[in-house]
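With one protein chain withheld, the remaining protein chains of the complex are depicted in position.
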Amino acid sequence: MEERLMFASDYMEGAHPAIMERLMETNMQSTPGYGTDEYSENARELIRKACGCPDALVYFLIGGTQTNATVIDSVLHRYEGVLAADTGHVAVHEAGAIEFTGHKVLTIQGTAGKISAADVKKYVDDYYADDNFEHMVKPGMVYISQPTEYGTMYSLEELTALSEVCRSFHIPLYVDGARLAYALACPSNDVTLKDLARLADVFYIGGTKCGCLFGEAVVVPDPTLIPHFFTLIKQHGALLAKGRLSGIQFETLFKDGLYEKIGEPAIKAADKIRAALVEYGYKFYLENPTNQILIILENSKLEALKKDVELSFWEKYDDTHTVMRIATSWATTDEKTDKLIELLKK
Amino acid sequence: MEERLMFASDYMEGAHPAIMERLMETNMQSTPGYGTDEYSENARELIRKACGCPDALVYFLIGGTQTNATVIDSVLHRYEGVLAADTGHVAVHEAGAIEFTGHKVLTIQGTAGKISAADVKKYVDDYYADDNFEHMVKPGMVYISQPTEYGTMYSLEELTALSEVCRSFHIPLYVDGARLAYALACPSNDVTLKDLARLADVFYIGGTKCGCLFGEAVVVPDPTLIPHFFTLIKQHGALLAKGRLSGIQFETLFKDGLYEKIGEPAIKAADKIRAALVEYGYKFYLENPTNQILIILENSKLEALKKDVELSFWEKYDDTHTVMRIATSWATTDEKTDKLIELLKK
Amino acid sequence: MEERLMFASDYMEGAHPAIMERLMETNMQSTPGYGTDEYSENARELIRKACGCPDALVYFLIGGTQTNATVIDSVLHRYEGVLAADTGHVAVHEAGAIEFTGHKVLTIQGTAGKISAADVKKYVDDYYADDNFEHMVKPGMVYISQPTEYGTMYSLEELTALSEVCRSFHIPLYVDGARLAYALACPSNDVTLKDLARLADVFYIGGTKCGCLFGEAVVVPDPTLIPHFFTLIKQHGALLAKGRLSGIQFETLFKDGLYEKIGEPAIKAADKIRAALVEYGYKFYLENPTNQILIILENSKLEALKKDVELSFWEKYDDTHTVMRIATSWATTDEKTDKLIELLKK
Partner (left out) sequence: MEERLMFASDYMEGAHPAIMERLMETNMQSTPGYGTDEYSENARELIRKACGCPDALVYFLIGGTQTNATVIDSVLHRYEGVLAADTGHVAVHEAGAIEFTGHKVLTIQGTAGKISAADVKKYVDDYYADDNFEHMVKPGMVYISQPTEYGTMYSLEELTALSEVCRSFHIPLYVDGARLAYALACPSNDVTLKDLARLADVFYIGGTKCGCLFGEAVVVPDPTLIPHFFTLIKQHGALLAKGRLSGIQFETLFKDGLYEKIGEPAIKAADKIRAALVEYGYKFYLENPTNQILIILENSKLEALKKDVELSFWEKYDDTHTVMRIATSWATTDEKTDKLIELLKK
């Protein structure tokens, strides 16, 4: 089953060994359900501390699409939609989960997956300048991802500017941190968890792609932002009966700062692969410093690689080339990385 | 953390040791996501065999409310609602998750949690007899649970009659099997997995309460019933990225017929507790043969018990009595059962 | 086309002649759309005066089901449902329009179509007393109709009590006034428009059944209750392009107190018919003082009547009897009333 090299995504293994160990140790304990157990409470407290937001609501949901749909629907008013880059996960790859909750995703053309404070300001200004704005969906939230779907990151300066624009319009800023650990592990990153908690109005710390079996931790620094969030989570089918499973996982990730280091092997491997790609003359579709590498492959080379490696299809580039993604993860080993580099050599 | 006796519910421990062992063994393997891995495929095949429905769609979702909302919304047409007992989980304890998808839960007064073929026939006949039926929600599905929320079970005869009525009206019959293992382990049960697959149009085999960390296996014997179910699951936020976790769990449960035996300790413990309750003169709120015992406790006795045991509140009975639930599970040990019986002795 | 006597409902004719006259006079004027015209503004002001609520939002919608769905969805939070009598229009005869917006209708068993302050108090108290209340739909609004679907009315005392209970729980009280003119025209009524505006948090003044071609005027005494209501109305498909049509109709109804008198012919006719029914020994299904008479007819008598009169089916009473509704309206003439009485004579 494991003969092929798997670089298709960052959710192909189980969980970090430290997590599995704790799940085994605690397996036969009896605890109350729905996140009311001590492990969950402890995990929430560790997250509040790591983020420097002692009053925050912290809730554990199961997956990214579910978290996005639940959070966005819970924050927005009925007459509002969510602003996002046209390449945002919520705009493209969630099977309409946001619209399913009744809300429009209002798109802004992104640059390498990112939108700027100026983009948001222009969108909202234009909205109010339109005589017919009351016939249109009100922008009620801004959605960004850190790192983005294209592996790019917002700098502290960019995030600060976005936050300021959002607050000037009283529009909450929401950060999807599905791959947050890979940003935090990047040497060029200057946005900390505390910055996120200070600048965003709600964000989630990704577990599924960052070492957990599953799970995303939603952080709401101002606890009054989402009243009755527990009931809303239940209503959206996102409440885990054995809530302690999330608690144990995030407790492990946040006990000794593991979350902030867990992405390091991924970044090291990606950097090594990037260096090899440059050396071998490959063309990048887009440059970024995180764990997703987007390259333009000749279709013939792609066919050859497919025998030994699993990459993921990104998009057709032209009739003879395809954009493919190479994703590393917390579980990527030196051995696998070296094998891949070997195969990439022409 | 474990000093108190926990009999509040059947989802207070982790997973059956055989499941944990397999999760550990496979943890660092790399597999594709979203249930396209070999473990999931194998689990689907084992379930198809156990249920005698070789063409069935089998999908793994995460929890009960999520499964109910996703299945019901996916089967119903927009103009239809789902018929259920007024005590049904979908009618009461899902925070409006069914209505959130736009569908009404049409209720029938149940008897000990059950509805009969005659009840359904009368409801549908009355609907069509009403001059204004086109202004009303069309009954488009029948929801039952086996065992029910009250721990009672449908007999094969009752289920057959329900199935016949539903098919005469072309209304799919859906069986919520959140606690199905506890029915299957009951000596008095005469409804097998194969019967369910033959008589129901869609049902789910509960994992969360029956030995899994999480997970419910939806079985659709006629694969044409729900087109594009994968996309619908994604849209409802119910798609697990690391789908193999469900695959491994259900593969373990169905490899050697474990699922059909896993509830036995729960039933044995419940029967032993029931015998003690009878001996000690307790009054049952309702009699049933499965793993949930509903008793009417004097409030003073309840207060005394609370020091040592965690039970779950069912409802207020009168000013001096309360209905409480004692739930056993696959994880209940003889030692705990004996301790509880000791405490129940007056 | 008009040979048969029509007593099936109160929306079988066009509009009151005074309304038709104004629509003709103004037909070729050019006015801005969507209710921003002077007729609409004037109508809003007249309604505010009649209701004694100078700051109220007043919006014109088109029909009853649409108004209920739009108002209820706009007032409720996502996690809330609306409490109503089990016989309430929203619970039975709106094809699931409330659930379509994502909200559950929580039902209370009504008495002759009414629910009491005590009923509401018990429901809400029970909700909070339940250990699992966070897994349930929160009651977020109370819906009543005045007069009710059964033609009964709330007294000022009953309405005051309901209002007090609702306010003690911070739950808005909503009154569906589809047939409000028929309550206002009843000698035994003691609830004025000003009382409604004082005791309800939102209500609508019915036009469709009370002399308009179509149209319902929603009154929100505290204008902060529903932010962005214009956009919400548009989103629910309830915004009329030629908004002045509603403006002209309600301006006519409220200019010289017409609305408070328009139901008088209906009540007089109904009282006359009721007296004849008593005299002829008919059995009422329910007694009420408004424009809907519910009688239990022998099926043979019903068949005989059907040749000449159109009544409306209410429900099957037993194998030989049927409950039928006789509805009078603002358009009922003495001539028609006398003919009906003649036919009812055995």
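Order of writing sets the chain letters: A, B and C. Residues in each chain are counted from 1.
Convention: a residue touches a chain if its C-beta (ideal position, glycine included) is under 8 Å from a C-beta of that chain, and two chains touch if they have at least 3 such contacts.
Predicted model, so just to flag it, every value in this text is computed and none were measured.
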item: Which residue of A:135, A:167, A:283 or A:306 touches the chain not shown here; value: A:135
item: Residue of C:82, C:141 or C:238 touching the missing chain in the full complex; value: C:238
item: Absent-chain interface as seen on subunit B, which is shown; value: 73-74, 77-79, 102, 134-136, 138, 227-228, 230-232, 234-235
item: Interface residues of subunit C (partner: the chain not displayed); value: 1-2, 6, 8-9, 11-15, 17, 20, 23-24, 26-33, 38, 62-67, 69-70, 94-97, 100, 208-209, 213-214, 231-232, 234-242, 245, 310, 331
item: Interface with the unshown chain - residue positions in subunit A; value: 78-79, 81, 92-96, 99-105, 129-132, 134-137, 312-313, 315-316
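The rule we apply is simple: only the chains that are shown with their structure count from here on.
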item: Interchain centroid distance [CA atoms averaged], subunit A/subunit B, Å; value: 33
item: Distance between chain centroids, defined by C-alpha means - subunit B, subunit C (Å); value: 42
item: Shared-contact residues (touching 2 or more other chains) in subunit A; value: 231-232, 234-235
